[in-house]
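All protein chains but one are shown in place.
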Amino acid sequence: MKSREQEYKEIFIAEALEYFDSLNRHISELEKQPQDDRILAEIFRLLHNLKANAKAIGYLQISDVSHKLETAFSLIRNKELSFSDEVVTVLFDGIDMLGELITNVDSPIPVEPDPVLLRNLDIIVDSLSDSTIELAKVQKYTTTKNLSLSDLIYIQIKKLDHMLNLVGELIIDRDRIISLSRELNNDDLKVVSSHLYRITEELQYSVMDARLVNIGTLFNKFPRIVRDIASAERKDINLEIQGQDIQIDRNILQIITDSLLHLVRNAITHGIEMPEQREKAKKSRAGSILLSARNDRDNVVIKLKDDGRGIDLKKVKKTAVKNKLVAADVAEDLPDSEVLSFLFEPGFSTADEVTEYSGRGVGLDVVKNAIDSIGGRLQVDSKLGVGTTFTMQLPTSIAVKGALLFEVDTIFYAIPLLHTEQVIALDKDELHEVGDVMVADLKGETVTVVYLHELLNADEATINFGDKTRLKGQVQNIVVVSYNNRKLGLIVDKLYRQQDIVVKPLSKPLDKVDLYGGVTLLGSGKVCLVLDVPAITRYFIQKR
Amino acid sequence: MKRILIVDDSFYMRTMLKNMLTDAGYEVVGEAPNGQTALELAKETNPDLITLDVILPDNTGLDVLKGIKKDQPDMKVIIVSAVGQEVIVNEAMEYGALSYIVKPFSEEKVLEVVSKALQD
């Protein structure tokens, strides 16, 4: 975890470098207008701050040199020292020295201030322009002055977005060229296209890599936030943070920021009990919250775990029945995971009180939507009295996703792998008509199965998900997807390969059609529709 | 929760002060990097206490102090200064500053001065 010391250090260095640049500018101005009091005052202020800050953080050499320079400038200000050529040289050297010290604060080999320079500074300060004492020539800083530019650049995220979009376009064209070269069966073209493949792949990863940031940039804000909320709620909380160095696309991190904040607030306000209650429940007075990140294949998994009171499933069921999300008799037999998924329904809240930090009319559905929008997954596990864990599964990068390609009624579709659980081929006889749906037994788990052709293409008035006779052929290819703790098997006509796809957002006015997360172009130039698993699941439930 | 306004031209100093104060349960209602902003924020936020750096880019801390005291005579102001500015500090005390902190400051010292000032 980036400690507060680390943060202070970074702020100190950034500010000190800024001061250094300003000092250089001002002293050059001063050389031209030695009488300008405003410039002198500004130089004095900068040195003064540098001295105080350096002293506070413990960089005594910097504070020492700043102090000497500050003294020199205050003498000049009080007209006790003249701004002569010799003095100017020493002051320039001194400021260069400061720059050297600041930039090398982190260097493993400590930079020592040149003793000759320190002596020169002492001379001009102490001797009060007594020119009889010789100022020694300082070699290092006057002759070997090198212009060094920072190795880091700041870049607007917009520019990186643009680059990523271009790479996406390039990949689509590349796939088209590869497919053409196969069709034409030209060896030269094949060689070039395979080279093109490698280069674009490398380019794609370089651009994606340039957008990655440490998750710590977000996580490290939480100790402070947790502290503030906890103190407002009069609760004791120990926050543990893990995996700050895991990297993720900056825009994805941006999108989940509010969601994570919301979940943390909830955990403190509604999850963790008051210290007295915890003692009664034989728990430690202080609640603990664990915020962790780890890599899982190409994804990043963020977990937020608390050891609070947990979610009362009975209460959730009651509210779900009250809000008419489910019939009372059905609710009784629902598996826990399905009960918990009610929490993500719009406006669903079991919290009785609205406090300063929680509530605010924002429900978990908003969090869910944010995660959905970037193609991620959100899950919740909870045990009454023991605690609650939220798990976010996020793509590392936005544009390129692994996806499963298939065909339904001669149209190509893709589903992001993040939402697919497994792919299975079942005999028609292994599908059972139960009520108005089909179900299948997948390794002991009963999963609802839906014929995607029926879901997408049947007349909405006569749609029937429970009619096996509508299936074509004997063997059924099923893509099992999962959303909101709920598994759903999708029967497809033809199953193709797994492939990295570049999802293009649908342009207006189609962008609001929520069944589709976007489109992608296949190597053949054909348009492939990318299904949005959350929307498909919702549509199925609505039509059932 | 007592509300405090921090006036200091150094971001580093403001961050340190802010962390120290909020860790101790105070609410930092504003941070001013210069005299002009300080005067505006003092009126706007009407804090319980102001910590005031004496050297600012646009005015001296003394001018800011006088400005604040003119409109809000009861405002509690603590001077933050570095070693060697005793003259200014003394002058500030004459203009109604309650107390002073000398940079580099320790957390204990800051909190002691602040809590004492707020009690008075």
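When the chains are written out, they are named A and B in that same order, and each has its own residue count from 1.
What we mean here is this: a residue touches a chain if its C-beta (ideal position, glycine included) is under 8 Å from a C-beta of that chain, and two chains touch if they have at least 3 such contacts.
Keep in mind that, in the parts below, contacts and distances are computed from a predicted model.
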| item | value |
| --- | --- |
| Per UniProt record, name of the chain withheld from view ["Urea ABC transporter permease subunit UrtC", "Purine-binding chemotaxis protein CheW", "Transglutaminase-like domain-containing protein" or "Peptidase"] | "Purine-binding chemotaxis protein CheW" |
| Touching partners, among the displayed chains, of the absent chain | A |
| Residue in contact with the excluded chain [from A:234, A:282 or A:512] | A:512 |
| Residues belonging to chain A that touch the chain removed from view | 169, 172-173, 411-412, 456-457, 504, 506-510, 512-516, 519, 521, 525-529, 539 |
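By definition in this document, only the chains that are shown with their structure count from here on.
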| item | value |
| --- | --- |
| Chain A residues touching chain B - in the complex, by the definition given at the top | 4, 7-8, 11-12, 15, 42, 44-45, 48-49, 51-53, 55-57, 224, 227-228, 231 |
| Residues of chain B defined as touching chain A within the complex | 9-13, 15-16, 19, 22-23, 25, 55-57, 82, 103-105 |
